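A single protein chain has been omitted from the complex, and every remaining protein chain is retained in its original position.
And now, chain A:
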Amino acid sequence: MTGTSDTVLKVEGLQVSYGSIPAISSLDFEIKRGEFVAILGPSGCGKSSMLNVISGLLPPTRGVVEVDSRPLYDAGRHAPKLGYVFQAHRLLPWRTVKQNLELVLAASDVPRDQWEDNIDRLLDILHIGQFKNSWPMQLSGGQRQRVSIARALLVEPSYILMDEPLSTLDEVTARSLRQELSGIWARTGATIVFVTHSIREAVYLADRIIILTRGPSTVFENYHVPIARPRAYDDPRIAEVEADIIRRVEHAWGLDPIKQSEVA
């Protein structure tokens, strides 16, 4: 696999093992600049390990991870800037929304005179400008996740990792945030790697879905979503694509043994 100039993330022959237990047997994929890619895999397939590796937290057992054509590991102070939206917001509860964002800007060496404008712009995009001076605990789950998205966008990262960021929210909030996320992506042109368990969510948001096999995982399929944007969550075409992916995924992941016995 050869990365092109618009390749942001290149993963080649990635293996992750914990002692003698393999979590990822061999992963190869590329993410292009400005792409919205969803990663879909069964529980225990090594998604967390993969995220840890491509976020720079866990060195791979074997293989290459390159960001903007530079190795992610051993890059020292030239390490690329990444954004990460976690399942739980992971904001510092003792700092206001503004202070949380300022800390990340300070760490990214953004000149202080640009902080205010950058923060205001992003909070406005995410419709949470009025909560700038609030403590995280004064916000709802959806608002906290918006702040978390703002934090990820603020550092102008090479790519943003999102680890099931909507899974802890109620469906109404998740629905509105999904729509916003799609809009933010369109406005900012950010590169997003979005891990989810929801096939419909993946189809609604992503250009491409990387479907993993059961663990220790490999890439089962690179699925290009054949629906033009803007998309509506209740669009029947999304349901059709979802059904198509479910058929493929059932083949890739196999049936749950309990269900097989129930069928029998």
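Throughout what follows, a contact is a pair of C-beta atoms (placed from the backbone, for glycine too) under 8 Å apart; a residue touches a chain by one contact, two chains touch by 3 or more; residues count from 1.
Here is the rule we go by: contacts and distances are computed from a predicted model.
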According to its UniProt record, what is the protein name of the omitted chain, chosen from "Ferrous iron transport protein A", "Fumarate reductase/succinate dehydrogenase flavoprotein subunit", "ABC transporter permease subunit" or "C-type cytochrome"? "ABC transporter permease subunit"
Please pick, from A:Y84, A:F131 or A:Y223, the residue that touches the omitted chain in the full complex. A:Y84
Interface residues of chain A (partner: the chain not displayed): 55-57, 79, 81-82, 84, 86, 88, 90, 92-96, 103-104, 106-108, 135, 137-138, 151, 155
